[in-house]
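For this view, one protein chain was removed and the others were kept in their places.
Then we have chain A:
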Amino acid sequence: MINFFLVDFSVIRPEIGLLFWTVVIFLLVWGILGATAFKPIQNALSVRETGIQNSIDEAKRVQAQMAQLKEDNTKLLAEAREESIRIVSDAEAYAKQRRAEAIDEAKAAAQKVSADAQRDIANMRDQAMVDLKREVGNMAIDVAEKVLRKDLKSDISQTTLVNELVKNLN
């Protein structure tokens, strides 16, 4: 055999014993650590990563939901405001109308009351006039009777009176 090196460069000769032990030790480490450490760590990591990803997705979903809710709320609020404005203006218009109506009614009632009153007054006046006339007539008859009873004790006086009365009647 040819010697490549000046001195014994022994590390370049792969001794069978060392080769054997290397393979044995490596396979043992692979078998033991693969089963007890690397696989469990790998699984734990992937479980955790899935968990984190899920959490992020969930957070994003919730965030989107929140944004949607907020938007809905704003919309609802705007609608409510509009509604309230509409209600208030409706109410105001109704109130105005009601007031006008009430005034009209009151006016009409007042006119009616005053018209009734005037008519009653007129009626009562007429009644009073009638009563007065009758009373006065009665009083005149009484007076005339009394006068007549006293004056008509003589014929002359009677005749005078009748004449006078007749004259007056004319």
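Simple rule for what comes next: a contact is a pair of C-beta atoms (placed from the backbone, for glycine too) under 8 Å apart; a residue touches a chain by one contact, two chains touch by 3 or more; residues count from 1.
One rule holds for everything that comes next: contacts and distances are computed from a predicted model.
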Record-based protein name (UniProt) of the chain missing from this complex, from "Urea ABC transporter permease subunit UrtB", "Succinate dehydrogenase hydrophobic membrane anchor subunit", "Cytochrome ubiquinol oxidase subunit I" or "ATP synthase subunit a": "ATP synthase subunit a"
Options A:Ile12, A:Ile156 or A:Leu169, residue touching the unrepresented chain: A:Ile12
Touch residues of chain A, complete complex, unshown partner: 1-4, 6-23, 25-30, 32-34, 36-42, 44-48, 51
